[in-house]
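With one protein chain removed, the remaining protein chains of the complex are shown where they sit.
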Amino acid sequence: MGKTILTAVGITKVFPGMKALDKVDFDLRAGEVHILVGENGAGKSTLAKVILGVYKQDEGEVFFEGEKMEVSGTKDAIAKGIVAVYQEFTLIPYLSVAQNIFLNREFRTKLGFIDHKKMESEAEALLKSLNCEYINIKAPVKQLSVAEQQMVEIAKALSYKPRVIIFDEPTSALSDREAESLFAQIHNLKKKGIGIVYVSHRMEEFPKIGDRITVLRDGKKIATIGINDCTDHELITMMVGRDVSQVYVRTQNEHKGEALRTEDLSDYSGKVKGVSIVLNRGEIVGIAGLVGSGRTELAQLIYGINPIKTGKVYVNGREMMPKSPVNAVKHGIGLVSEDRKKYGLALGEAIAFNAISVSLKKIFPKFFMNKRKIYDIAKQNVDQLRIVTTSVHKQCKFLSGGNQQKVVLAKWLNFNPQIIIFDEPTRGIDVGAKMEIYKLMDRLAAEGKAILMISSELPEVIGMSDRIYVMHEGRMVDECKRGEFTAEQIGSRMLGLGVGGR
Amino acid sequence: SAPKQNNDNNNGGNGGKNDSKVEDTNKDDGKKDETKEEPKVVTELPVSGIGALVSSDVKAKEKYKIGYIAKNTTNPYMIAQAQGVLKAGEVMGFEAVTQAPATADSVEEQVKIMEDMIQQGMDAIIVHCADSNGIMPGVRKAQEAGILVLTIGTPAAEPTFLRTGVNYRETGEVIAEEIAKALDYKGNVIILEGPPGAANAIERLEGINSVFAKYPDIKVVASQTANFKRTEGMQVTENLIQKHTDVNAIIGMNDESALGAIQALKAAGMDNVLVAGFDGSADATSAVEAGDMYVTYNTDPYGSGFVACAYAVLNLNDGSVPPSSFVPFPSAADKPLINAETVAEYKDSIAWWKVVQ
Amino acid sequence: MMKFMDELKRSKSFFSLIGLIGLVIVASIIAPNFRTINNMITILRQASVLLILSSGLTAVLLTGGMDLSVGATAGLVGCICAQLIKSGVPIPVAFIIGILIGALIGFVNGLLVGLLPSFIATYATNWVLTGLAVMVMNGAVIYDLPKNFTKLGVGYVGPIPVLVIIAAIIVVILYILLQKTTYGRQVYSYGSNAEAARYSGMPVKKIMISTFMICSICAGIAGMIITARLNAADAAMGEAYGLQTVAAVVIGGTSMLGGEGGVGGTVIGALILTIIVNVMNLKGVPSFAQPMVVGIVIIVMVLFDINSKRKQSQKQ
Partner (left out) sequence: MNGIKTRLKALPPVSWMLVLIIVIFSLASPNYFSLSNFRNILIQATPLMIVAFAQTCIILTQGTDLSLGAQVSFVTVMIVYLAKKGVPLFASMIIAVLLTVLIGTVNGTIVAKGNILPFIATFGMQNIVNSISLLLTSGSSIYYPSYTYRFVAESTFLFVPMMVWICALMFILVWIVLRKTKFGTNIRGLGGNREALALAGISPVKNLIKTYAFAGFIAGIAGIITLCRVESGQPTVASGWEFQAVAATLLGGTSLREGKGGVTGTIFGVLLITIVKNGLNIIGIRSIYQNAIIGSIVLTAIIVDAIIRIRSKE
């Protein structure tokens, strides 16, 4: 491992009403992967953005190779070769892949016009090095899948020929295969002596690539340790600040009859093909599958977001026509969608209003409403779910990811649906929040609710589900009870291997 | 054939390139000196009566195509004018086509319509210009294509074959005199101007001001735009009578704004203010009848359209030209004032707006 | 009292209110006639039509939509109503038909907005409606309506113009509807994030269409009132109101992005616009210069409003 190239000393960053970073020190050596972990809202992205110059810190300084960095947007960082793959989408939808990669560093012809040809050939080479030659260089990125877009983001960062590169949750939208080629690339970069900061919630990735880990909690640095110097358990304890012996909580309970059944369900896009599933009261059923296998579409069909092409849905044994979410909600179905910012929350609205958005008519059947009552309900939610906020009037956009997810849950808890579909309920949230969500799901099941859980984290599916369906390219290819299969077996079914089962 | 263009109209760009109807009287191509003769001048008005009573003996020798371009389609005044052209087509035996810009009062669109009419091969185009200057490219193109151009109301910047319609300055003078007389040559007057830039309103205003300038005891206490609109006439009046409680007369630059003023006065309970307007519209007629409006001026769009057609047809028939390039119609000589005395007759037989309904 | 001040400060129209108060103070100083009771009533009367239009439009803007057709709707409904009354239809019936036509226009707008950006859909309907008004009138102007009808526009109840009362009733109804009912909450939710509202099981299409219907109904009522006030109807009478209405709503602090603002602010916005013109007329500001003042006020008010709101929400 090389010498230290980047140091941040005593960084403090205050956002209106909160301290996102509190005197944090951080350093990065050439050729190492320094992992940054912590709960949602711990300040990881904020630290990364201070280093990059996106945010101006209130205290402290950042040095690159002994030189103090200026804070003037990202210009200085880019000039010094410090780049990032950001947590949020940073591509421009209707520019081509090539144009996006070379944004602000366009190749020019002698006349000063953009040299599209040259950019395309360079971009092609870059993507090839990432094993992504299948991506259409000329297409607007809007036409790419989320995973492909993420690979373009990575290619863009690499195209800077950086000295330091910061990855902020790069794999949350990637499938395993793509993640693997990213890891391979990271190993290459390491060899070239490039310093890498890696932010992620996926602990299974850490040993594959990491060298050192820094843990942040509530904006404070807790520790920096070597990757082999601590166990997962210790790490989690550091992150959440208390001992957590068991991540997955699942109290066995009786299944009390069928709540939801689908027969031969297909949609118009062809992403769901003849799916039949059963969901019982008091049961948690997991759906495993690769990204793009059609799980979200299945959930959306049941919930009435997309029209059904063929097939039927039964609730409590009676057929229902899921024409729209209005109808689904009437039948007691709830959906915690995979993208909370887009579908889960009105980010500009107060926590209180989000929390009652489903149950509005239930709380106020008489058309007129009473704001006091709304605030009271929301206050209960905040206490019960331990949502970290100064007040229920706070707009959701000022909450961290995990807390936002809790508001989404509050919204459904207030409505009290009998069937709840969780689509990636723990995506991009920290272990502490994850565990609280698991506990909640377990409690709901114990209350006799039927729970369908879609997740790309196989350990989560295996840990929480009473029964698991495996989905592959739109079809249910397998089903198993708790403990019947190992992770490897399920994984190979997900890939479409060894199809059989029943 | 004989040159048909009016003599004092040579600078109107009569290129006369490809058409025999209009020939250049300046640039002599020496071809037909022998046929050159003085054009016949129509000394008498080719129509009789005004308003709905207008009629004419003129008949078209061929089925000419005459186009008319109004300023807009929302004003009854314009509609009546188009009706006058259509009626003339019926009576005189030519094909009349009437158009108006889709965007009200857009001169640019009027030019476009002129261009489109040139495509259609009109023999004459009558236009109520939305703007004197702006219409010129269209006028010139039409004249170059050998088409007779006539204007009603607002003239084009350069002379055309004929301009008819009222003399706005004169209308202003007549009404101002009438009001001055009624006020016994002393009092406070508010003027509701027309839309910014509307030539007719500006000329009318000049006429009014020139008359009031003669009477030192008449004071124009406020003069603001009401955009020819009733809403704005009302609103502006409401505001102005807050300040000028001692106003004696209000002159609207058209009936609409004057009627707005009447509404405002009524609401404020000020019923001894004299209100004058222009046009002799239907509503103004009732207002005069009811004693709400003191006087208005019959600007007779219907008759003007009719007159314009008559001159155009005469010229197309045998090249005869009007006595001058501006033949006002109707003029003060036609007794256009509508007041308590004359309103009954006007309403019964003359009113131009009767043709619209 | 403290609580009231707090509530007021938190309310989205706080800054518009400051603007209005400032304007009134300035106006009273520079234009002595401004302070008369008569002038105040005049202002209210003049503001009434704009109030009705802009309160309706507020509902649409709260959903993040735009309705550029309010002026044309007012014009068309006013014309049709006048035609009906002229041809002997009883006034209440004509009034109801007018409201129904307004509702129909709103419904069509709403349907189109399901397909197109509202901005462009309503621009196109505006075009069509303007044309229809011209066709309905056939270029004529209708005048001399029955006294019972024009009373709506020029009559008084005690010292208060009937017009102002109608506007006040509509404003209050809309205020209650949007602030105090579950429907109103749905409108706000939809405006903040339409997708999230849909995923929350709200009848999003209905919400969106209904706001356009509210808006067009208000526009229709406004159109009939303009007719009553003018004692006449012409095809172009609504024209001037279109963008002015938008300006009133936005000056009042309602965000064009949806989910933020309300009828309270709109009342302030409409009053601000009306007062400015009133004062300029009182001061004899030349008519050519008036749009400039209005333009500057729009920009300055919105700048002030948006940027202070931003600071405020960060403080929370």
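Order of writing sets the chain letters: A, B and C. Residues in each chain are counted from 1.
Keep in mind that, in the parts below, a residue touches a chain if its C-beta (ideal position, glycine included) is under 8 Å from a C-beta of that chain, and two chains touch if they have at least 3 such contacts.
Since this is a predicted model, take the numbers as computed values, not measurements.
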Chains in view that touch the one left out, judged over the entire complex: A, B, C
Contact residue for the chain not shown (choose from B:99, B:151 or B:231): B:99
Residue ranges of subunit A at the interface with the undisplayed chain: 52, 54, 73-75, 78, 84, 86, 88-95, 99, 103-104, 106, 112-114, 140, 142, 268-269
For subunit B, residues in touch with the removed chain: 70, 73, 79, 97-103, 106-109, 111-113, 115-117, 119-121, 131-134, 136-137, 141, 157, 195-199, 202
Sites on subunit C contacted by the missing partner chain, in the whole complex: 66, 68, 112, 115-117, 119-121, 123-132, 134-135, 138-139, 243, 246-247, 250, 256-257, 286, 288-296, 298-299, 302-303, 306-307, 310
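As a convention for this text, only the chains that are shown with their structure count from here on.
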Inter-chain centre distance, subunit B versus subunit C - centres from mean C-alpha coordinates, in Å: 37
Interchain centroid distance [CA atoms averaged], subunit A/subunit C, Å: 43
Centre-to-centre distance between subunit B and subunit A (centres being mean Cα positions), rounded to whole Å: 73
Sites on subunit B at which at least two other chains make contact: none
Multi-partner residues of subunit A (each touching 2 or more other chains): none
Residues of subunit A that touch subunit C when the two form their complex: 16-17, 303, 305, 324-326, 328-330, 335, 337, 342-349, 353-354, 357-358, 360-361, 364, 367-369, 390-391, 393-395, 398, 411
Subunit B to subunit C touching residues, read off their complex: 72-76, 78-79, 82, 104, 193, 196, 222, 224-225, 229-232, 234-236, 238-240, 242-243, 256, 259-260, 263, 266-268, 281-283, 286, 353, 356-357
For the subunit C and subunit A complex, residues of the former touching the latter: 10, 180-183, 185-186, 188-189, 192-193, 195-203, 259-260, 313-316
